[in-house]
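First the structure, which I've put down as C-alpha cells, then a few questions once you've had a look.
A single protein chain has been removed from this complex, and every other one stays in its place.
Here the chain labels run A and B in written order, and each chain numbers its own residues starting at 1.
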Amino acid sequence: MNVSGWILALGQTALLILLAPLLSGWIKWVKCKFQNRRGPIPWQPYRDLAKLFRKEVVVAQQASPLFRATPYLVFSVTVLASSIVPAFAVGLPTAVIADVIVMVGFFALARFFLCLAGMDLGTAFGGMGASREVTISSLTEPAMLLAIFTLAMTFTSTNLDAMVLYTLTQPFQIYPSFIFAGMSLLLVGVAECGRIPIDNPATHLELTMIHEAMILEYSGRHLALLEWASMLKMLIFGVLICNLFLPWGTALHLEPTAIAIGLLTLGIKLMGLGFVLAASESVLAKMRLFRTPELLSLAFIIALLGMLGHVILEVH
Amino acid sequence: MNFTVLTMAEQIILTLAALMLFTSFLLLAQTRLLTLIHIFALQGALLFATTLVIAFTYGRHHLLISAALTLGLKVFFIPIQLQKLVTRLDIKREVEVVGNPSLIMFGAAALVLFSYYAVLPIRELSMLATRNTIAVSLAIVLLGMLLIISRRKAVVQVVGFMCMENGLMFAAVAATQGMPMVVEMGVALDVLVAAILFGIFFFQIRTEFGTLDVDKLNLLKEVD
Partner (left out) sequence: MYLQLAHFGVLLALLAAAVSLPIRSISAGARMAFTLLGLSGLVTAVSGCMGMLTGCSLNLILPIGLPWLNSHQHLDPLAGFFLIIVGGVTAIVSLFGPSYIIGSVSDSAAARTLAFFTGLFVAGMYLVILAADAFSFMVAWELMSVASYFLVAHEHHKKENVAAAFIYLLMAQAGGLFILLGYGVLAGFGTGFTFADMQAATLPEHWQHIAFALAFIGFGMKAGIVPLHVWLPQAHPVAPSHISALMSGVMLKVAVYGFIRFCYGLLGTFYWQWGVIILLVGCASALLGILYALMQQDLKRLLAYSSVENIGIIYMGLGLSVLFASNGNPVLAALGLVAALYHCVNHALFKSLLFLGAGALINQSGQHDLNRMGGLMRLMPITAICFLVGCISISALPPFNGFVSEWLTFQTALQGTVLDSGVTKSIIAVAAASLALTGALAAACFVKVFGIAFLGQARHQDTLQAHEVSFGMRASQILLASGCLLLGIFPSAAINSMQTIPTDLLGIGLSQVEAGGWLWLTPISARASSYGAPLVLFGISIAWAGAYLLLHPRRRKTPVRYSPRWDCGFGSLSTRNQYTATSFSQPIRRIFRPVWPIDERIDPPTPAAEGGRYSVHVGDWAWEKLYLPLGRMVQRSAKMVTKIQGGNIRTYLAYSFFTLIIMLWIVI
C-alpha cells in the first residue's frame, strides 16, 4: 500500500476543498475591478461560510428526511469528485477510483438529489428551479461527453490521470480537436456551474434563477454545505479544464520540489482562468432561459466539430 | 502515419484548417448581419495566414502575392464595402433564418462527415501530409452553399458565395500548394468583380422591391 500517496491524495482533496471559496472570491473580486467597483476582498466567501455555519437552521415543517439529507449527500459526492482530479500531481492512488465519465455521473447524482430537495416542499420556486436545472443539464451532458470523447480518442483513455500524463510525456503537439473540445468544455463548465450567461449566481430575482431557486428553502449549515459544494464544483471544473489542456507544471513524481512547482503552476492557471471568467461575465448578459439551448447546442456543435476534426485531420 | 510525425508547420496548417471550418459554422450560427461580416473577414484572415505559412515553409514565393491579394480583398476591401453597404442600406437588423437553426447546424455537421466520405478516394492520390485538408475545403464550400440556401437576406448570400470561394482557395493552397499564378489572379479578380456587381444589384433590388429579402424575388416569375 502506497501510504505517502494516499496521504498526498487526502491532502490534495483537503486542499481543493479549502481553496474552493478562494476561487469564487477571486472571480468576484476581479469582476468588481472590471466594473469599477471596490468589491469584497477575495476571502470574503470564507467569512460567509463561517457565518452560515454559525447560524441556526430553519427547516420547513413539511420537509421530508430527504430534504435534510441532501446537503450532506451533495457535499460528500462533490468531495469525492474532487479527490479523483489530478490537481497538482499525477499518479495519486485516488485517481483510479473513477474515470471522467464517472465524475460526470457524480455531478449528475448531486444534481438529482438537489432537484428532489427543491421539489420536496411543494413550493413553486423549488419546482421551477428543479425543472430548469434538469433541462439545462440534459443539454450540457451530451456536449460534455462528446468533448470528453474527442479527447479520449487521442488519449485512448478516460482516466483523468492517464489523460494528463499523456500530454505531459508525449512531445508537444497542436491538436486542432483539442481547441474545439476546450471551447466546448468551457461553455459546458459555465453552464454546469450556473454562471453567466446561463444562470446568475448573484441574483435572487425569481424569474431568472435556477440554482438559487432550488436551494431557496435552505439555511444555516445546510445552505453553507450546498454553497461550498457548488464552489467546489466550480473549482473542479477549473482544475479539469486547466490540467487537461495545459497540464504543464503538474508534478510527475511525488517529490517535494515537483509538488511545489505543481502547486504554484496550478495557482497561476486557476487565477488566469478566473480572470478570463470574470472578464467574460462582465461583458456578457444573462441569457433568457429559452435562448440557452442555442448556446448549449453551439457547445455541442463545437464538440462535434472537434470530433470530426480529429477523424478528418488527425488520423492518417 | 501518426499525427506525431508532422512538422510544426503542418500542424499549424491543420489547426488553421479546423479553425476555418469553425468560422464556417459560426457564419451559419450567426444571426446578426454585422457580426456575420466580421466573421467572414476572420475567415479571410485565416486563409491569409494559411497561405503565408505555406509560402514560407515550402518556399513557394508566388503564393505571397496570392496572400497579399487575400489580405487586401477578403480581409479588408470586401468586408468594409459590405459593412458600408449594410450601414447605408440600414439593414443592421437580425437575419431571418429559414428552418430550425439547430437542425441546420446538425445538417452542417453531417455535411462535413459527408465531404470526408466523398474525398476518401481522392485522399489516396495525394502524398502531402496536409492532404486531409481537401475534406475540410469541400466542407467549407458546401457550408457556404448551405448558408446561401438557408438565409433570406441577399447580403448573407454574397457572404455565402465568398465563403465558397474561400473554400476553393483553401483547397488550392493547402492541399496542392497553390495553383498557377494566372488562375489565382483570375479568381481574385472574379471575386472583386462579383462583389462590385452584387453591390450594384443590391441597390437595384432595393429600389425595385424596397427590401433585400430574396424571397421577394419570387414576384418576378411570370406564371402565377
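Observations
Going forward, a residue touches a chain if its C-beta (ideal position, glycine included) is under 8 Å from a C-beta of that chain, and two chains touch if they have at least 3 such contacts.
Everything numeric in this text was worked out from a predicted model, so none of it was measured.
The hidden chain makes contact, of the residues A:Leu8, A:Val77 or A:Leu254, with A:Val77.
Of the listed residues A:Met128, A:Val164 or A:Met231, the one in contact with the hidden chain in the full complex is A:Met128.
Contact with the undisplayed chain is limited, among A:Ile7, A:Ala202, A:Leu284 or A:Val315, to A:Val315.
For chain B, the residues touching the chain absent from view are 100, 113, 116-117, 120.
Residue positions on chain A in contact with the hidden chain: 53-62, 64, 66, 72-73, 75-77, 79-80, 83, 96-99, 101-102, 104-106, 108-109, 111-112, 115-116, 118-128, 130-132, 134-135, 137-146, 149-150, 152-153, 156-159, 162, 206, 216-217, 220-221, 225, 289-290, 293, 300, 303-304, 307-308, 311-312, 315, in rising order.
As a convention for this text, only the chains that are shown with their structure count from here on.
Put simply, the C-alpha centre of chain A and that of chain B have 37 angstrom between them.
The residues of chain B lying in touch with chain A in their complex are 1-4, 8, 11-12, 14-15, 17-19, 21-22, 25, 29, 101-102, 105-106, 108-109, 112-113, 116, 129, 132-133, 135-136. Put simply, chain A touches chain B in their complex at residues 170-171, 173-177, 179-180, 293-294, 297-298, 301-302, 304-305, 308-309, 311-316.
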